[in-house]
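For reference, the structure is listed below as structure tokens.
A single protein chain has been omitted; all remaining protein chains appear in their positions.
Coming up: chain A.
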Amino acid sequence: MNSYKLASGIVMKELNATLPIFPLPVFLLPEGVTKLRIFEPRYLKMVSTATSGQGFVIWLQDIKISANESATSMPWGSWVEIINFDQGDDGILEIDVKCKSLVVIKSIAHDENNLHFGDVSRIAHWSDTHVNITNGQLSRSLANVFAENDSLNNLYPKKVLNDSHWVLARWLEILPIELNVKNAFVVSYSFKDAKAFVESVILE
């Protein structure tokens, strides 16, 4: 695992685990929350496993990312826990998941239901450290986004708008940029790069 050379300053942590892997086009950083609809039997099974266990991993999947994978990318995922359940109007199970930390996926196996399991290790990322530094304009602008979008707002009962890492991570999740670029905010770019990027889009 030492072979990963990461400009974003990623450090491997010691914790290792085997967790269910759910490939999805979803970019989620620590503390990020998203709603998922679960209807395939194998993923219903995964959800039941995940509730009694340690959660599961959303593996960011994208055609472009896969194409570049051999070159610069590493298989990483968002380790999530399920924080809420509901049933949609169409009877499909909906779950809200919250990212606990990022993990690197070291190996993947399939079980008889074609559910993926991976050996993972936690990796550190700037988005899982808290800083009490307010970035005034980005925070205020993000607060407005929440105020304008009920569905997004409902996912975050507690908003840590005085934490510039939290604010920046949420901006990266919701900005309209391609997933392979978002992917690079984990594998290539530093906090400074990410901050400069978001500021040049949001601020004048």
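The working rule: a residue touches a chain if its C-beta (ideal position, glycine included) is under 8 Å from a C-beta of that chain, and two chains touch if they have at least 3 such contacts; residues count from 1.
Everything below uses one rule, namely that contacts and distances are computed from a predicted model.
Q: Please identify the absent chain by the protein name in its UniProt record; candidates are "Deoxyribose-phosphate aldolase", "RNA polymerase, sigma-24 subunit, RpoE, ECF subfamily", "PqqA peptide cyclase" or "ABC transporter substrate-binding protein".
A: "RNA polymerase, sigma-24 subunit, RpoE, ECF subfamily"
Q: Taking the full complex into account, find the residue in A:I92, A:A109 or A:I133 that is in contact with the omitted chain.
A: If we include the chain that is not displayed, A:I92 is the one touching it.
Q: Can you list where chain A touches the absent chain?
A: 7, 22-26, 34-40, 43-45, 47-48, 51-52, 61-64, 84-94, 141, 144-145, 148-152, 173-179, 181, 184, 188-189, 193, 196-197, 200-202
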